[in-house]
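Showing chain A:
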Amino acid sequence: MRVVLSNSAGVPLYQQIKEQVGTAILSGELAEGSALPSVRALARDLRISIITTTRAYADLAAEGFIATVPGKGAYVLPLDSALVREQLLRQVEDGLQAALDAARRAGLQREDLIEILDGLIHAEQDAVR
Partner candidate 1 sequence: MSSELAFSLRGVGAAVSGSFALRDVSFELPTGYVMGLMGANGAGKTTAIRCLLGMRGFETGEIELLGHRVPGPVALRQDVGVVLHRTYFVGDWRLAEVERALRPFYDRWDRARYRQLLADFGLDLRARVKDLSRGMAVKLMIAVALSHQARLLVFDEPTSGLDPATRDELAGIIGDFLLDEGHSVLFSTHITSDLDRIGDYLTLIHEGRIAATGTKDEILDAYRVVRGGPDDLSEPVGVQLIGLRRTPAGTQALVRTGEAGLLSGDVLVEAPTLEEIAVHIGARANRRDPHPGASGGTSRRPRPDVGRQDRGSSMSARETA
Partner candidate 2 sequence: MTAIARVAVLNLRTIAPYRSQGLVLLGVAVLLGARSPVLVLPALGLLAAPIAAYPFNVADKAGLETLYSLLPVTRRCVLYGHYAWAMASYLAAVAVGAALAFPLARVEAVPFTGRTFLTMLTLAWALFAVNVAIQFPLLIRFGYTRVSVLATTVPLALLFFIIVKLDLTIGSVQIWLPLLWAAGLAAMAASAAVAITTDRKRLRYGKPERDDPTGTNQRLE
């Protein structure tokens, strides 16, 4: 597991951990079932407080990314769990909303948006091929 903390990001440390671990799980970098260091080991390794890592793990658990085993550690939950799916859906919605806002300012119509989306999907498929 890779966590890089920034002192100057203006983002609380627990949130940085949460976001980075969450991203790693969503990207598949951390596979289902893989073990995460315990809250205390992570605090030691990052030289941060136990309360901070506890909070990050608690948030990750609440969002369905990981499960914590008291006294042992934590492991990555299957990605298709409903909570994570909901999480992803929310991200999609947020992204599309942002696109919609930009489109309105640019004066784009529904057809234009769908065209752009199709274009992006095709480009991605081409890239994969």
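The rule we apply is simple: a residue touches a chain if its C-beta (ideal position, glycine included) is under 8 Å from a C-beta of that chain, and two chains touch if they have at least 3 such contacts; residues count from 1.
Behind the choice of candidates: all candidates are chains of the complex that A comes from, given by their letters.
Model, not experiment: these values are computed from the prediction.
For chain A, the touching candidate in this complex, among 1 or 2, is 1. Partner candidate 1 is touched in their complex by these residues of chain A: 38, 40-41, 43-45, 47-51, 71.
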